[in-house]
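Only a single protein chain was left out; the remaining protein chains are all shown in position.
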């Protein structure tokens, strides 16, 4: 950490800061410029030093962190891209994995119909929500365990591994009995109790970026799971909240290459939530692949106008099949397969 | 709900929409303008009608909600301001309640020292965190039940009711054994499992606005608790995330009068998180009172430079006492007491 | 426009609103729901009706616009994509135009070197700034007319048309003497005096989205130029301001397909400003093409570490040439050429 003293900080101010650093057990490195003094803390794992310790001291202007706060998630920990094997489907390698399915599991028939259709079209993983975080207490909250059973049946019929959301630590065991991948939604990215519980499981975790989460916060949340002992985490860009109202969220395409630089974990793009409109899903899915995403998550529904949730952003089965064909060319153009 | 058809929508498009509305059991009201047709859904509790049902239909441009999605939290439900009694301390009336204390409970001595000091200065409720949501898994996570015991001891000594954070449904019972008010933090505003659990308790809930939550989302989250049966909820503006980096958050002062218009629930201002800097807490606390807040939450610490968390935004005990005196004049200027 | 009355609005409230609409010369269409009354204004070009006229009346909850405020820029005006011919280079057709060059024109030699290199690599238009909007009055402000002369010389040598920024109405004539395309920067997107002046010229205008401009505001600004008589406008997504600090701006990839839906004008992507970091320019340029952009604007510099401005986001000549080769495959994958 670097501590920038104010212009006009007194020698006593500087001395107090230096003493405080040394009291904490760190070595000091002092730079005296013409206008200001800079105090460097040497050898410190600086995210464990509380910056406020210094920010409230007289004569201190600001503190600047030098080191990244995450370790296991960082490229420093592993230069090699992590590949997560999910029931034989690799996520993170040359081949782009496609997770497709309905927002909510609505019925047994519906899930089976979708599972067969998306498999046919080339999807490798089936998604579907049984526990649904809804902004209104009066909205449909998901089928719960019944939904999980339908998903499991679809897996048995098609061979597709399944991913489904878990909302609270108390459900981790139940959801884990059915799911191949735990999904953590955007409203739970910083639900640390949940992240800690998932860190103790042995199943892969799909972690979405928060609704207005920073890239660093996403990796810090991944670190919660990794540091708990579960190294199979993938992170997902799903659009962030901005002032623009033309779309449901603003898909942060920059986040794809930024995450690829910062972490070895697989990076997933979710153009369904990233746009909120089915007719934008295709262009943004292609953009995600072109920018380097390792996987896609896409919502589909046989009759979007009758979907119980997220119908506006769901592709029909036909549109999904068409998109998969188009994505093949884009994947090849950037040296990938799909 | 109003459905705006596209310019050039065909009669068949309009007919399909009308049929779909009627199929859902609602009555239709059609307005034919020169350029467009507008389809109104009459008599519907329109937040239960899925807008996507229509947004994906041919010829539809957009849908517009007419009704508010929350009911129990709204002024339609109660024109009278709700006053919540917490161990004899009213929150929501003429007198502005002040909740003060440390970010984290660090030790028995520290909590007792602060409790006496803030009581002396005029605070009416003691705050303190025992379970701490921290962005890093390597940071101090709170003293847990030990911290709760210290808070309870401080209550016994000073008579101040206590408020403390609960992070997960599994802790509701434990925290409820000690706390007078459950605090829900900004990262858990949309932790619906937690909100449902709190809706079944009989203790007041202090609900913070999400880090980038909208005012409507805050009231919808309150609705989760209210609809669960617990009518004693207060909502808190604590700053939102914006592009401005001069402060930790941007305190949304507009939200204070907006919330007072929309809801009967008590409205709290948290200038500590709203600014992130101790020397801005005073001006923004005064602004909050001037704008109509019913209560304040303020972080204090005997030695902010040694605080285990949030030191940069904590007032010293002296600064807090001074601020309380200044707030008195502002409260009187707007017809309140403190 | 639709006027939503409050729950509990009195018959007199409704009557006043109806009278006001009729006084303005419009016809009224009344919908009486169970809980509320909706007043529709029929046949009005509703962006000319001041919504405040109604929003301040007793009993009115809100107003909702139905029509788009732009006309000449909209798809209603032209279903066919506009193709702008710039000295033989078409912008807006099957072939993706690439505008490349330095942020600032620094010297004659530098511009000529870059012009030859980017032409060789496949760029079709040369960019370069002679008048520079800089946030500090103490920073380099551009070479002015001297810079324009160097650009003109580069055009003469290479045949590449040139695009350069104009900052103020007083410079329109001077810049127009040299430039083939006027560039309007993100800080001037709503400089209406400038837009009006450009509406009277006969040269194409390249209009950037504002730093935190909405898509609708961008099209409204285009409308200023179009309604002045100059129909050759292209609009550019260049990243928006958000809370994310990992990149200079957040490139709004959604805006590309949204703009293609809303307007017939050519849509340009600027991954240099959209990311602010040279090593993200490639992935985001590919994403822009995959999402449907008609053109790209990319900053290059022979020695980015010595650039007088925007060095951090400038590609070296070699990296630019390499990117052009990679873009070819992506363009083909989406049925385009480059």
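Per-chain numbering from 1; labels A, B and C assigned in written order.
The rule is simple: a residue touches a chain if its C-beta (ideal position, glycine included) is under 8 Å from a C-beta of that chain, and two chains touch if they have at least 3 such contacts.
Values in this document were obtained by computation on a predicted structure and should not be read as measured data.
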Absent-chain contact - pick from A:20, A:241 or A:336: A:241
Candidates B:70, B:224 or B:251 - the one touching the absent chain: B:251
Contact footprint on chain B, counting only the chain that is left out: 212, 214-216, 239-240, 242-247, 250-258, 261, 274-275, 279-280, 283-284, 286-292, 326, 329-330, 332-334
Chain C residues touching the omitted chain (full complex): 20, 47-48, 50-57, 69-70, 133-139, 167-171, 187-188, 190-194, 196, 210-212, 217, 220-221, 223-224, 227-228, 241, 278, 304-314
On chain A, residues whose C-beta touches the chain left out of the figure: 2, 4, 7, 29, 31-36, 38, 40, 42-43, 64, 66-67, 76, 212, 241-243, 245
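Definition applied: only the chains that are shown with their structure count from here on.
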Rounded Å distance, chain B centre to chain C centre (Cα mean): 38
Cα-centroid distance, chain A relative to chain B, in whole angstrom: 26
Approximate Å spacing (C-alpha centroids) for the pair chain A, chain C: 31
Chain C: positions in contact with at least two other chains: 212, 242-243, 245
